[in-house]
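Below is a structure I'd like to ask you about.
Here the complex is missing a single protein chain, while all its other protein chains stay put.
Naming follows writing order (A, B and C), and every chain is counted from residue 1.
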Amino acid sequence: MTKEKIVLAYSGGLDTSVAIAWLKNKGYDVIACCIDVGEGKDLEAIKEKGKQVGAWKSVVIDAKHDFAEQFVLPALQAHAMYEQKYPLVSALSRPLIVQKLVAVAREYGATAIAHGCTGKGNDQVRFEAGIHALAPEMKIEDPIRDWHWSREEEIQYAKDNNIPVPITKASPYSIDENLWGRANECGILEDPWAAAPADAYDRTVAIEDAPDTPTTIEISFEEGVPTAIDGEKLPLDELIMKLDHLAGSHGIGRIDHVENRLVGIKSREIYECPAATVLLAAHKDLEDLTLERELAHFKPIVEQKMSEIIYNGLWYSPLMKSLVAFIDQAQAVVNGVVRVKLFKGNVICEGRKSPNSLYDKNLATYTSADEFDQEAATGFIKLWELPDKVYAQVQKKALATKQEQINNKGVTADAD
Amino acid sequence: MTKEKIVLAYSGGLDTSVAIAWLKNKGYDVIACCIDVGEGKDLEAIKEKGKQVGAWKSVVIDAKHDFAEQFVLPALQAHAMYEQKYPLVSALSRPLIVQKLVAVAREYGATAIAHGCTGKGNDQVRFEAGIHALAPEMKIEDPIRDWHWSREEEIQYAKDNNIPVPITKASPYSIDENLWGRANECGILEDPWAAAPADAYDRTVAIEDAPDTPTTIEISFEEGVPTAIDGEKLPLDELIMKLDHLAGSHGIGRIDHVENRLVGIKSREIYECPAATVLLAAHKDLEDLTLERELAHFKPIVEQKMSEIIYNGLWYSPLMKSLVAFIDQAQAVVNGVVRVKLFKGNVICEGRKSPNSLYDKNLATYTSADEFDQEAATGFIKLWELPDKVYAQVQKKALATKQEQINNKGVTADAD
Amino acid sequence: MTKEKIVLAYSGGLDTSVAIAWLKNKGYDVIACCIDVGEGKDLEAIKEKGKQVGAWKSVVIDAKHDFAEQFVLPALQAHAMYEQKYPLVSALSRPLIVQKLVAVAREYGATAIAHGCTGKGNDQVRFEAGIHALAPEMKIEDPIRDWHWSREEEIQYAKDNNIPVPITKASPYSIDENLWGRANECGILEDPWAAAPADAYDRTVAIEDAPDTPTTIEISFEEGVPTAIDGEKLPLDELIMKLDHLAGSHGIGRIDHVENRLVGIKSREIYECPAATVLLAAHKDLEDLTLERELAHFKPIVEQKMSEIIYNGLWYSPLMKSLVAFIDQAQAVVNGVVRVKLFKGNVICEGRKSPNSLYDKNLATYTSADEFDQEAATGFIKLWELPDKVYAQVQKKALATKQEQINNKGVTADAD
Partner (left out) sequence: MTKEKIVLAYSGGLDTSVAIAWLKNKGYDVIACCIDVGEGKDLEAIKEKGKQVGAWKSVVIDAKHDFAEQFVLPALQAHAMYEQKYPLVSALSRPLIVQKLVAVAREYGATAIAHGCTGKGNDQVRFEAGIHALAPEMKIEDPIRDWHWSREEEIQYAKDNNIPVPITKASPYSIDENLWGRANECGILEDPWAAAPADAYDRTVAIEDAPDTPTTIEISFEEGVPTAIDGEKLPLDELIMKLDHLAGSHGIGRIDHVENRLVGIKSREIYECPAATVLLAAHKDLEDLTLERELAHFKPIVEQKMSEIIYNGLWYSPLMKSLVAFIDQAQAVVNGVVRVKLFKGNVICEGRKSPNSLYDKNLATYTSADEFDQEAATGFIKLWELPDKVYAQVQKKALATKQEQINNKGVTADAD
């Protein structure tokens, strides 16, 4: 009898290697699937290891380009920041990974998908909600949430199943990263009063160690898409990675966040997002120049909802599609160049220009070139203030009437 | 016959000195009223000058304390940032000034109030809407908007009326400041592609000139009010001014913003808000630790509306009262200390603690102390993903049915 | 050894009577607690029955007044309508019941609370979230969700434990009601294409059977609280019940809603809310007259959030407190009288007046009494339209430039 096939999101690490054995022992043919979203993985080595530790099939996918174009870009254009702080690093890669896992499952006729998330994080929700939004019929396995092992028990199981156990001491941290950033939790970071130690960071230098000379670059945008740095055109994934390296070297992008998880707890996270920090600032700066006021003032409402939706694992929801349609529509005019100074942890947008700039010097100036109709202001103010002026008049009169009634009552009472 | 009295918002500068003459010539007894909101004015000298240039009465008011307590504090607690960038420096002082002007007008039986705003800025709206919200019956004069003079004509009028004309060359900039920050526009700043030159700044050093050693401070909050720095209790206005100096010396708080004015144009502004930048970051950081999730996620909607309302001159509107009530209610638990590192333009909240901290290490930890019920997660995910899973099932089936209908039609068509 | 005490939300029906036996068998001393929120229960009979079927203690509470004042009123003032249709009947009574259950538990030193909700509705969430928000240490039992019995098994258990079983055939419907309305689901209602049959309704006549003559009443409000009908002052609970009867007799308040439950499914519900329908319409009508525009335009955002929060069982959340503070603050001016015509299912607010009315005939009129400054309009329009006018100019020019560039390229190309 042929076995059921399962696709496992495989990282090459101990947990998911043990998961291969565990799923095999449960009766599955395991398709190990490793997806590179910009961590700089050695895909060939991981492919090999997947086979070695018992996968029926080992598949690797370089998804950096798709990740940048389809997932990072909408988030950038929506200035997606969960709780105004976190640029949604892991939350963005999950739906990309899910998309690839489902595609592999369909290619090989697999009936189940497995991931290696713990039972207290957001990622389990993102994986499972994502998978079922694309493939509602798919069975899901989560070995790590299921096996309830201590570290020691896991290592014993690994040995029993011929899974190589790394001899280096495990990092105190739990890390996830991709080209949009790096997330770090656990260990000393679990004390929100403690400053994150130096070894918690990897993609950014400390400000102390950043160069004493700034780097100034010009970032070009076409319809809301960053397309070039200093005039050099680059595919989005490459542009991000190049900028990430540069900004990280100036100590840019460190974020220290006590955040509300979807599963109901607060957790303290250290993020490093050098490229994201720069691009989010530059894109906003260009929108400040090119977006019409009413749109600029409503877009943050849409942005906040999109941030929550992404964080909460609902990338493939119909609401997300509508939110993206809103944002997309707004990007046509976001063309131009932002000059950004990277220096000692700071992203300084010091100049911006655009063929679609709504800044009109002749309207804004206080010089004699002024074309603004100052007479119009008096009319504007009269109607603008009218509701509150009437309100003030009415409440004043209402108060006086009430006082009069009280006084009159007093008089009547006296007369009795 | 007794003359009508008018209260003029008096700064001691040329414009409002000329305005005294202009209003006098129009038939008013002018009460010059100078209000200090933290610019460090020499109030006595201004009082004297007011009288000298012809005011019927010259009044000065130190309003720093009221400004901090009644206007800056609600804005801080609401993280008020117009267009996510500008902490509402001038927009906050206008209602305070209006409040004082109206009080003076009532004290002296004045029937009119005058301000010296131009006809293309937001401040004229803030003054007039504010005055009429407090005193709907009050007449308003705006000499500068009315007189339509060139610089030369103004100087001639000054000379004709014995108003001393400063001999120093006029600054190219138009500046407004108070203890919450400094706003600068005009001159070279009217070119949004040009970087703001060094002389555009006054309260912050350039990052290049900031010390190479960070300063780390602990800011204490009680019910959302910053009450102490490094344990030293200070009245809010003093705390802000002390912190402003300190943060400014580290190059913190420079903001470069192309913003949408209420009067319909975009303008480019350079702000310096050292204390505001630090306090807004620290207060948000403490809220991240102490606010419950649903409140934390809705508060930004309220914050954005409040920012707009303040910017647009509607401080004294009934909506403002309701927004403040919302924010107030949320502050009871915002107690604790945030440890902030000030360094090279960066505000780094590196630790925070609170008796009301909702961060629970035993729930968040990945160690054996874990008290989180990981079993609950599977149930949670099932119901969380249910709407989108059903959605996926239904659309899949609907598509299949539609396809079948098309196919069947094909068959029928063939059969014909 | 003394037993643990548990407070059970007791209705007097079969399910909760069996629950008494079940909890007793589990080792608890059961305190049966029946709370009247306006269903017109015979509290004494239920108290007696509670004891009869084995409760250690039987407690009854008439909570109609508290329910109206503390729970219905804030919802009315916030125009709370879940998904713009459902006035939150059951969702409002749950936190009141929870409050009473916790108070009884504390009075008797009980360590647990039990409710009788099924495992697929919203009420289980409302009970449990509510209890833990007031008493996080409290143990919770939900017998019905736990025992997994068929109807037959439940009846057998009842017989085995001497619980009287009603001989009348069970209703096909599942009903919950209180003074704010009546909710009905199940049976034929589970088919959303089927019209609700006559027997699904209880508090409203069919429009066909409603009188051919309207009833016109005047409802008075003081600071947003309905205080009198036709001048007769009534406590809020009595006013609601009186109005409910009257409006129901005119066929008012039937609602047919396919709604999204918190637990992830859609369900079809039939509500009858005669009084709620009238009061919500009248209160909104009076707010239209008395609320200033900006407040009137933001309040719905707050209202919608509050509706969701209440529906989702988070009455005792800190967000709810802030939302209520916002609404409260807005009610001071909601004074006056609304004249309402009740007729054939229609609630027609045909006249309204208020000492705080912001409607100013002399501003609104088109007669010669007009005091509105029509000149001001031209200035207003100029600034109002300015952002979009500049936008149009810029895009027109940008397009032309782009076209020109394309043409020039063409020329250059030709020249090559």
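List of remarks:
Rule of thumb we're sticking to: a contact is a pair of C-beta atoms (placed from the backbone, for glycine too) under 8 Å apart; a residue touches a chain by one contact, two chains touch by 3 or more.
Nothing here was measured: the structure is a model prediction, and the numbers come from that model.
Residue-wise, the contact with the chain that is not shown comes from C:Y316, picked out of C:Y108, C:W149 or C:Y316. When the missing chain is restored to the complex, the residue among C:I175, C:A377 or C:A398 that touches it is C:A377.
In the complete assembly, the contact with the undisplayed chain comes from C:E128, out of C:E128, C:D237 or C:E272. Touch with the chain that is not drawn comes from one residue among C:I207, C:L246, C:A332 or C:A398, which is C:I207. For subunit B, the residues in touch with the chain missing from this view are 292-294, 333, 355-358, 360, 363, 373, 375-380, 382-384, 386-388, 390-391, 394-395, 398, 401-402.
Looking at subunit A, the residues touching the absent chain are 260, 263-265, 291-292, 294-295, 298-299, 301-302, 305, 309, 314, 317-319, 321-330, 333, 382-387, 390.
Residues touching the missing chain, restricted to subunit C, are 83-85, 118-120, 124-125, 128-129, 132-137, 145, 150, 174, 185-186, 190-196, 207-208, 212, 254, 256-260, 262-268, 284-285, 288-289, 293, 296-297, 300-301, 304, 308, 312-314, 316-318, 339, 341, 343-346, 348-353, 357-361, 363-368, 370, 372, 374-375, 377-378, 380-381, 384-385, 387-393, 396 (touch as defined at the top).
The rule is short, and it goes like this: only the chains that are shown with their structure count from here on.
Between the two copies, subunit B and subunit C, the Cα superposition rotates by 180°, quoted to the nearest 5. Sorting all chain pairs by how many C-beta pairs they have in contact places A-B at the top. Chain geometry summary: the mean Cα position of subunit A and that of subunit B are 27 Å apart.
Residues of subunit C found to touch two or more other chains are 292, 294, 333, 382-384, 386-387, 390.
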